[in-house]
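Working notes, beginning with the structure itself.
With one protein chain removed, the remaining protein chains of the complex are shown where they sit.
Chain lettering (A, B and C) follows the sequence in which the chains are written, and residue indices restart at 1 in each chain.
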Amino acid sequence: MTTIAPAQLADMIGAIARRLRSERDALNRLDAALGDGDHGTSLSAALAAAVEDIAELKQPSAGDIWLTTAKAVMNRMGGASGAIFGTFFFKGARRLRGKERVSKNDMEAVLQAGLQGVKARGNAEIGDKTMVDALAPAVKAFCGADELASAWSGAAKAAREGAESTRELVARRGRAKYLGERAIGHVDPGATSIALIFEAIDDWRTEMG
Amino acid sequence: MTTIAPAQLADMIGAIARRLRSERDALNRLDAALGDGDHGTSLSAALAAAVEDIAELKQPSAGDIWLTTAKAVMNRMGGASGAIFGTFFFKGARRLRGKERVSKNDMEAVLQAGLQGVKARGNAEIGDKTMVDALAPAVKAFCGADELASAWSGAAKAAREGAESTRELVARRGRAKYLGERAIGHVDPGATSIALIFEAIDDWRTEMG
Amino acid sequence: MSARKQKLINEPDDIVDEMLAGFCAAYRDIVRLEGERLVLRAEPKAPGKVGLVMGGGSGHEPAMLGWVGEGLLDVNVVGEVFSAPGPAPILQGIRAADRGAGVLLCVSHHEGDRLNAELALEFCEMEGTENVDMVILYDDISSAPKGSESERRGTAGLFFVWKMLGAYCEGEVDLASAKALAEKVRDNTRSLAMSLSSCASPASGEVMFEMAEGEMEIGMGLHGEVGRGRQKALPADETIDLMLPPILDDLPFQAGDEALVLLNNSGSLTLMELFILHRRVEEKLREADVSVYKSWIGAYATTLEAAGFAISLCRVDDQLKALWDAPANGAYMKQL
Partner (left out) sequence: MSARKQKLINEPDDIVDEMLAGFCAAYRDIVRLEGERLVLRAEPKAPGKVGLVMGGGSGHEPAMLGWVGEGLLDVNVVGEVFSAPGPAPILQGIRAADRGAGVLLCVSHHEGDRLNAELALEFCEMEGTENVDMVILYDDISSAPKGSESERRGTAGLFFVWKMLGAYCEGEVDLASAKALAEKVRDNTRSLAMSLSSCASPASGEVMFEMAEGEMEIGMGLHGEVGRGRQKALPADETIDLMLPPILDDLPFQAGDEALVLLNNSGSLTLMELFILHRRVEEKLREADVSVYKSWIGAYATTLEAAGFAISLCRVDDQLKALWDAPANGAYMKQL
């Protein structure tokens, strides 16, 4: 697979939704330690809604799929994380306008725009103990790889490492901010979701061959 | 002692107040099982108020003392039991109008009027698991005795037996009414107070010689 | 769940007086404090109108403090927590409410309230104070069977009497017709309460009654008096489906009737839960073809911080609807 067709992209969103659904309770537990315990429920519900909404599109383009995901996440998820995760897809969707199949180059642009959007929207930098700690290294790894397959697996690995790195941090954004030192020792749920998303894509790609 | 002088009557009220104060917590515990757990607190506060109010009277008659006690109990105690215990003194006070010293005959009239008042006010009969179960036999024993000394000790004994008899009863008056069968096994707090009052008088009389 | 024993109070003995001081300071445009724990209207009603006095224990706030004001009560006589005031302050309250057209003493039916009201009335008689009467109010169907209505307890449904009687006594009416109106509202009102949790007395620090997590009791009284016994707690709709039919059967409310609805919060239920419950009440009343004239949802007569609620229904005709809609301005009861 060197480029991704719209139907494949839709399939990929499905794979992400399934992964988040199966990790829902674990994500809730992570969020219970640092926030209000709903991250798994709301993110998996949002992706499930995205899958449904995409299924209702008639011959969608890659851009349509990404935009539909953005809207489902924003509106179904709500809260700060809905806006931030939604912005990730929303900013990426613009880069897909008019594309037939998505090349590695296109996907780089999508991920970079998404990352920029997330950072701008949430005003978070690496080290703030947010999803940015997983997303930024993942995007970097993706862009540094030679081709799509190794790009996904490198991104998944980097995202997981980034997520793990949040364990030792104090939060400077989101609800966990008010915990101060008490946040140390817990992995950020949003960063973990990012790792799960990239891992889900990588596994999906492997299965697709 | 064949008659009681006003100063002695005031002293007697003091003795009752002290006894109820020292049994306050025990009475509260009885009331906690059948009602709202305040019987000891409110009755002992009421008698303490009566003692204070009596102390402020200038050369009170026996009737003044009884009436002052009635008002203190009614207004300081409040609730159903304040009205009922207060009525006991209130009705008795009328029988003391114009009396210099209180004879056994006078006291019979006082107690009988008090009992009638209590029964009428609270609409309770023997067997309803109320103070009437202690008061009625106490008054009967008092009236049946030959002289004041044995009258008080007989009344105290009868009151205590009456109070104990309430243990096996279902309540038909007061808060305990709503407990149904669950009231069985607990002694009625109001009946216990009556026993304590007569016992306090009897002990006071013995000490006075 | 355990009851909250930790209270934001000072000395337990000072609770009632400090509460009254804080309340009357906050709402000094509506009420003022006088004598032995009397809460009066800041501006007394015009001479020649029937005065309304209500006494009762505290622990049910905003009842009855919040119901003193224009279009509502003239005087509230406040007792200790869950304990009726004695006859002397009631008597003072009657005197304070007297505007020359007589005074109606309203009694929420509990033994303490009734007995002290009777004593107060006897004292009035002894003093030669005339034109004072009392009316005994009750609504709780769980406390005595149909046919023995007059033995029932007064609970949240008295809400309707306070509001309508208050409006009625702003008009040129006499004492006898005021009493008749109170009885009319009472006789058209039925309530049933339930609770999920107990509460702890701020006076004694003790839990008022025991309840286990996951249990509920239907028919509980306003001071935690036992009702129909404990059972497993049910979801919202099933709870309403259990509670509403006996209320409807008791009056009985019939197809075509019009009713006011009150969902009274006993203390710490959330409005979220009450709104969810109300949705089902409306649904079920629609099925029974009883139309809802208006609904009120909130904490009106509480049992400290118990988590529970009561459903009260009041069947209304044109007279009662007009009285309901009349303006009112109590600290915790406002009708525009």
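Structural remarks
Convention: contacts are C-beta pairs under 8 Å (C-beta built on N, C-alpha and C of every residue); 3 or more make two chains touch, one makes a residue touch a chain.
Computed from a predicted model, the values in this text were never measured in an experiment.
Within the whole complex, touches from the chain that is not shown fall on A, C. Checked against the hidden chain, the listed residues A:M12, A:L27, A:A50 or A:M77 yield one contact partner: A:M77. Looking at subunit A, the residues touching the absent chain are 28, 32, 36-38, 41-42, 71, 74-84, 86-87, 121-122, 173-175, 178-180, 182. Residues of subunit C in contact with the chain left out of this view: 1-10, 15, 18-23, 25-27, 29, 58-59, 61-62, 196-197, 202, 213-214, 216, 233, 235-237, 239, 261, 267-280, 282, 292, 294-299, 302, 304-305, 307, 309, 327, 329, 332, 334, 336.
Quick note on the criterion: only the chains that are shown with their structure count from here on.
Taken together, the touching pairs give a contact graph of some other shape, not a line, ring, star or complete one. Across all inter-chain contacts, the pair with the most C-beta pairs is B-C.
Taking each chain's centre as the average of its CA atoms, subunit A and subunit B sit 78 Å apart. Between subunit A and subunit C, the centres computed from C-alpha atoms are 55 Å apart.
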